[in-house]
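Only a single protein chain was left out; the remaining protein chains are all shown in position.
Order as written gives the chain letters A and B; numbering starts at 1 within each chain.
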Amino acid sequence: QDLDNTSISYVGAWSSLSLYKNFERPFWQEHIPEASDGQISTEVTTFDQMGLGGGEVYRLMARNVIEVTSTVADYAVADAPELEGLDMPMMAPDVETARKIADAYRPVLADAFAARFNNAKLLAIAPYPSQVVFCNTEIKGLADLKGKKIRASGRTTAEFVQALGAEGITLNFSEVPGALQRGVIDCAVTGSLSGYSSGWHEVSTHLYPLPVGGWDYVLTAMNGKKWASLSAETQKWLQNEIQTNYEDPVWESAVEETREGIACLTGKGECVRGEPGDMVLVEATEEDFNEVSRHLQATLLPNWADRVDQKWVDRWNETIGKVTGLEAAK
Amino acid sequence: MILISLAVLLVLLVLSVPVAATLIVLGLFLDEFFSPFPLVNAMGDVLWSASDSFLLIAIPLFILLGEILVRTGVAKSTYRALESWLSWLPGGLLHANVATATLFSATSGSSVATAATIGTVAIPQGKAMNYDPKLFTGSIAAGGTLGIMIPPSINLIVYGFLTETSIPKLFAAGLVPGLLLAFLFVLGTALICLWRPSLGGPSTHHTWHERFSGLTSLIPVLTLFGIVVGSIYAGWATPTEAASLGVIGALLIALFMGKLSKSVVLEALEGTMRTTGMIVLIIIASYFLNFVLASTGITRELSTFLESAGFGPYLTLLLIIGLYIVLGFFIETLSLMVITIPIVAPIIIALGFDPIWFGILLILLIEMALITPPVGLNLYVVQSVRKGGSFNDVMIGAMPYVGFMMLMVLLLVLFPSLALYLPEVLN
């Protein structure tokens, strides 16, 4: 193969999370230079190691400060509300649906990136483990969240929680475990495995295992000029490598990580990461799903539709709408 | 590249260019000569991210709390009371500086706020009694650093957040090392003043009656401690929210003492803003510098070096301690933590060290960085509070305390249970 001789500098997402440690870093730091026979060299860091919060990296990429970067789509919705359509509470109850949604919406996201971030090229969509609910009080289902004090960071999650009749509490992420333990809040939302590694099972009792906080998709994109500077062959090669050696493995591991996260938190099933917790696993019912569809349709999707142009609403209906059977309208 | 940046930094600082401007100019210089990307394009975003910070707000809140205590006379009477118990020791008032700082640390989560409060009260006393300014200001700068070791502590919250470690456990772990360090300060100060009495001041003696009757003036500070720490442990407030409750508490105390007036509040606010403006300008400038350092790969070189060197656990630990001491000379502490913890903590934990223990060790190193020149926020704060006198005094006066901190580092490495015992018992 005839690859360009070039270098790529990559700014990844949270350095402490397994996505970076097990996938982003090995892929960009080792795999790309090796697979390209040294034609493409890379430099890898993360936004937290640069002292950034993660919401500004696409903007910096658009201004030629960063070449390739990944961050949680939700962090960047201030600049590009189109991204928000990808990740609605419980819209994708399992990994398979989540991937179907991601693949369906990919062309729309690609256009949004190009439009919002100076012709940036969308390279990958990968999930963080599903954002589940930890409560330090007894719940039997989604309906029991009513009246609870729930820490929800993103706008759609907060809207959803409010639609359920719960109180959305805004609290800095770092203060959540202490706040749960001492009853400042009743429940909080985070990824199952990251909840386990930060010891949330020690400060909460009940686990609602469905993605009330969505999937926190991590999107990778490349600076438009950089992308245009690559030969067609290199572009094709890179896209293929990203898909087969980064995206696919992350999605495959998401199934396993979701299972493992629940096993480690509840003690039901095998947990090789350490001492399992003994949280009560709350089963989701058919009623829960009906309730969710109702709120998505009645509250969250219309709210989102109001934040973007009609064009994006139409495209959402043509893609994610087809997969989920939901419909967005202003 | 590292040497060149250090040289540029030192030249600008020695030329008495303001610290904040120095940091930005250095960032630009590195961007211009060492970065393939136009990093200056990122300045607006980086500065806004650094400024729009929920965590930073605790700094003005704790400073305001201290300012109110100063203007209502609470800080002074607390200082007097502690002085009556401790000033018989060789060094006199120096011990009151450390003891008052220790007590205020229990109500303040910020070292600069603690140093500003103690400085405002103590410096006039020291001047009136003709103390040598060096050790006097040094003891205030060093005593103030206890603010982040003794709970509550903003920096421990930052550490807990970045490493996913339990913040209540970190708070519990900081208490014993914080008190022990305060004790080392007192002991060390007494020894220095035995050796060179001119560095301290006259030992003064107070009757037991004076001492015990003075204890009542500790009530306001202890009440505040109850409000700030109590509200955290009772589950009413998070550690950062507790700072606000502390300000309300201080205002109520002022009201109760009949000292609350428009001019008191206004003066307290003006003092708060003056110190906050100074601190924040340096902090945001240093965020930009750190962004440049990370982008140009210095930080990455460091982590590759530490990971690939393959030294044993204790040698690596020694290396990391050395690294923090050196970086601490030049880099502002909050940004130093944000930038290094994601790199260093995983390495340390992989070597088998306890993350809670390392958190406390790191805070100790951060305390050291606060009082080492040329970039040391606590030195700056004390200098700005005393409104005059050369910066050299504070710099030199703080040096012995750096030594005591080194001793504390050694103790903490030899006896990890100093930090780990309390959180285990409380669990």
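We adopt the following convention: contacts are C-beta pairs under 8 Å (C-beta built on N, C-alpha and C of every residue); 3 or more make two chains touch, one makes a residue touch a chain.
Going forward, contacts and distances are computed from a predicted model.
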item: Name per UniProt, for the chain absent here [options: "NADP oxidoreductase", "Chemotaxis protein CheC", "TRAP transporter small permease protein" or "Ubiquinol-cytochrome c reductase iron-sulfur subunit"]; value: "TRAP transporter small permease protein"
item: Hidden partner chain, touching residue among B:Met43, B:Val228 or B:Ile339; value: B:Met43
item: Of B:Leu6, B:Leu179, B:Val264 or B:Leu281, the residue in touch with the unshown chain; value: B:Leu281
item: Residue among A:Arg155, A:Lys226 or A:His295 touching the omitted chain; value: A:Arg155
item: Touch with the omitted chain, as defined above, among B:Ser16, B:Asn130 or B:Ser263; value: B:Ser16
item: Where the missing chain touches subunit B, by residue; value: 12-22, 24-25, 28, 40, 43-45, 47-48, 51-54, 56-57, 60-61, 64, 231, 236-237, 241, 244-245, 247-248, 265-266, 269-270, 272-278, 280-282, 285, 373-374, 380, 383-384, 387-392, 395
item: Where the missing chain touches subunit A, by residue; value: 55, 59, 74-75, 77-79, 81, 84, 116, 147, 149, 152-155, 158-159, 162, 167-172, 184, 307
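What we mean here is this: only the chains that are shown with their structure count from here on.
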item: Touch list for subunit B against partner subunit A, complex; value: 36-39, 41-42, 45-46, 49-50, 54-55, 157-158, 160-164, 166-168, 232-240, 287, 290-291, 294-295, 297, 299-300, 335, 338-339, 342-343, 346
item: Touching residues (chain side subunit A, partner subunit B) in the complex; value: 9, 15-16, 43-46, 48-53, 55-56, 59-60, 63-67, 171-175, 177-179, 181-184, 194, 197-199, 202
